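Structure incoming, see below.
The complex appears here without one of its protein chains, the remainder shown in place.
To keep things simple, chains are lettered A and B as they appear, and every chain counts its residues starting from 1.
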Amino acid sequence: MRNAAIGKFIQRFKNKEAFLFLVFLLLFALMSVISPGRFLTWRNLQSMASQFPEFGIFAIAMMVVVVSGGINLSITFTAALASIVGGILLSRMSAAGIAPALVLLAAIPTMLVVALACGALNGLVIASIGVAPMLATLGTMTLFEGICLNITKGGSIAGFPDAFLWFGAGSILGLPFPLILFIVVAVASYFIMERSAFGLKAYMIGCNPTVSAYSGINVKKVLYGVYLFSGLLCALAGLLMSSRYNSAKESYGSSYLMLGISAAVLGGTDIAGGYGKVVGTVIAVMILQVISTGLNIFGVNRYIINVIMGGILILVLGLNLIGSRGKKTS
Amino acid sequence: MYGQPRLVDYDDEESVAVVRRERKGMNSNAFLQMSKVSKTFPGVKALDTISLEVERGEIHALIGENGAGKSTLIKILSGVNQPDEGAEIYIEGKKIETMTPLESLRRGIVVIYQDFSLFPNTSVAENIAITTDIENFTPVLSWRRIRKNARAALERLGIDIDIDVPLGELSVAKQQLVAIARALTYDAKLLIMDEPTSALSKGEVELLFKVMRNLKESGISILFVSHKLDELFAISDRFSVLRDGKYLGTFGEDELDDDRLISLMVGRKIEYTVYPKRTCTDKVLEVRNFNKIGNFKDISFVVNRGEILGITGLVGAGRTEVLKAIYGISRQDSGQLILDGKEITISSAQDAVRHGIAYMPENRLREGLVLRKSMADNIAITVTDRLVDRIGLLDRGKIKDLVEEWIRKLNIKPAIAGMLATKLSGGNQQRVVLAKWLALNPRILLVDEPTNGIDVGAKADIHKLLRDLAEGGISIIMVSSELPEILAIADRIIVMRRGKISGEFDGATATQEEIMNKAILGVKQQVAS
Partner (left out) sequence: MKLKLRQNREFGILAILVVVSAIIGLNSSVFFTVENLFDILKSNVVLGMLALGMLLVILTGGIDVSVGSMIAAVTVIVGQFMKHYTGNVALALLVGCAAGTILGAVNGILIAKMKIPPIVVTLGTLSILMGLTLYLTNGTWITGIPDSFIAFGRQTIGSFYRQGDDMIGFPVQFFFLAFAALLTWFILKFTLFGRGIYAIGGNRVSAERVGYNIDRITIFLYAFEGFIIGMAGVVHTSIMRQVDPNAFNGFEMQVIAAVVLGGASTLGGYGSVFGTLLGVALFTVINNGLILMHIPTFWQKIVVGIVLIGSIGVDVAQKRYWENRTTKVDIEEA
């Protein structure tokens, strides 16, 4: 049967991540060949390298929650809220003439704290009260958006000190800071999720919460940890975004919700929980970024690019279904 | 539909005797006739050439212990599973080649599952009577007709329930009656009920029996599975006994008394190695006056160091509930837990683990193991604090050592740490669960049906393991429905019946009959009162 054959084909690449990397290389090569003058330029590569980190961080923020058996629909508005509150500090303190270093020292931890509070709220509703993650984060997402709008009245917060731009545009030893931050986040996430006791517990809970509870795992504590961690990552993504745009607005990054889920799923994360590798998500992010940038360079209308990205999500989920059916019949 | 119901006054001995005499002389028009029915699952023969015959208008009880094959038989009758080759099944004289769920329904066989398959959010009337509309693809529903049909079904049962109330508001007993009413709309000729009285109070059972008698009078047969002998004697016309997948016979009420029945059910040679029993006196854990409404009452017992305390009784006696309360995954309403002379409170599995108590659940596939994860992950999950290095990351070397140690100690096959739990055999799965808990070095091990679904050879191995652990100083509380198993390895035995402790025995001297007696209760006295 066709389905079994496709399933077997995907299975043959025992290492799914290797397969994904292959796909990435192919796409990269394809884009370079079709339009070397515009794709393979240093400028374009740098531009991609400063864009995909925030995407990648959002994707990991989504992945860690999905792995534990949930979903976090509030990632983009957590980031927005954190950067808006931080942004207010940045602009007001800056206008008051306070030294940039102190301004940053005040604003950035504030962003982290706000995002952690958002994560804690998610944890409270999901772990303590027991609401399903999808519904809970649907509610918190709307709540956070509302708070954002209430603060900004629909406008954007600007007037950041110049020093703040460094996070989005600066570089260390030739590598853009966003990229460095992303690498740090990815590596840290790998160790936290795939190599630590906490991570093991999170995966187990995602697979079977009952057995996990019976085995003596403090499920509440782990879930809180997962949502707090997710929130923290959102703060970092928000930091990068607001630095690049030099302003904070509640609509920034809204497309990353769907893209984050797409990347997680494409990267091998099981939407039901229990499985997922950081490296897979990272490569999936790179694949989606290459597609998006490539299409952009070829002049494809940005709206059509959204359509295609949406289509990819559904396509990937469909392929997963065929793949799992193929496994069953073989 | 089946003619005028015959009025029989069940409180009048004379009238009852008349009916019995008449029935005995009746042409034995059987509704269902089964013979040579076997069912083999990989590794275990659930049914071995059994026969069964149910007459029209008869209340027929199916008796057997846990694992005797009752559920398998029901699944075959309802078409969910297929019997092995050579089975002969006749319904109303016609032979059935292949029984599918649809075919079974069409023939009038309706199973009332323990969860009733009802909808809590819709009305009683809809739950009962919408079945015909679903079958006929009615384009526009007539609520007048649905309500009329629902009322008619309830009348046939002789009960009165408000049909406009949402089903979820009814008590469990009433919901069950609604399920039976719905079965009537399927034109049921044989009603199969699995442990129908397990959630009912005495009064509710009486009502159910009244309904069942009404059904019987209108010619409907009822096959029901139960272990409550006193109730069975009160309502059934005949009983069929299963044991270990074998059919032992069908008996009328006067042909069977308590003792005969009990020995039929349990009288088997103990196939297991019987271990010498020890008398342990070093008290480790004391359970005092545990109570939980609807589950157990006045539970008090003691567990000594290094002993195996067996808790037995029939299904539904409350044994698992007691274990779960001790382990903290459910809460008792009142009672104390005393460990090493000090009172402790356990309100979660974590608390229990911290005190050195481990729990192997009855349902190892859903509650004991994470099937989609590897053996290594499953074993390591309880002791992660011991497996981390200085930074807090899992040390792969330590995990490997741990898993290999237990593979060796418990003889887990295949010896591949990365093997998915779902691919292991039942016996090896149980060993992995055991390993996960032993890795913690527990002082007390709570085990619920340790050899459930495991083949005989592997059972013996697990018995040996448990005895070795006990000799090593671990106290084990073991719940089991398998009397030979309890008699083989338990040092002391507690029998529970209907939520209370009904007897205590010394493991060395107890007999199956004695235990069964305490598990069931002198039925004759019950019926007479």
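Before moving on, here are some points about what is shown:
Quick note on the criterion: contacts are C-beta pairs under 8 Å (C-beta built on N, C-alpha and C of every residue); 3 or more make two chains touch, one makes a residue touch a chain.
Since the structure is predicted, the reported quantities are computational estimates derived from the model, not experimental observations.
The chain that is not displayed touches the following shown chains in the complete assembly: A, B.
From the options B:58, B:126 or B:237, the residue with contact to the chain not on display is B:126.
When the full complex is taken into account, the listed residue touching the unshown chain is A:143, out of A:98, A:143 or A:169.
When you scan B:39, B:243 or B:497 for touch with the missing chain, the hit is B:497. Considering the whole complex, the residue from A:37, A:97 or A:130 that touches the absent chain is A:130.
If you put the hidden chain back, the residue from B:201, B:347, B:422 or B:441 that touches it is B:201.
Residues of chain B in touch with the missing chain: 115, 117-123, 125-126, 130-131, 133-135, 137-141, 143, 164-166, 168-169, 172, 197-202, 293-297, 316-318, 321, 497-500. The chain not shown here touches chain A at positions 71, 73, 125, 129-131, 134-136, 138-147, 149-150, 153-154, 255, 257-258, 261, 265, 271, 301, 303-311, 313-314, 317-318, 321.
The rule we apply is simple: only the chains that are shown with their structure count from here on.
Inter-chain centre distance (chain A to chain B, centres taken as mean C-alpha positions): 47 Å. Of all the residues in chain A, the ones that touch chain B in their complex are 191, 195-197, 200-201, 203-204, 207-208, 210-218, 274-275.
Looking at the complex, you find that chain B touches chain A at residues 329, 349-350, 352-353, 359, 361, 366-373, 377, 380-382, 384-385, 387-388, 392-394, 436.
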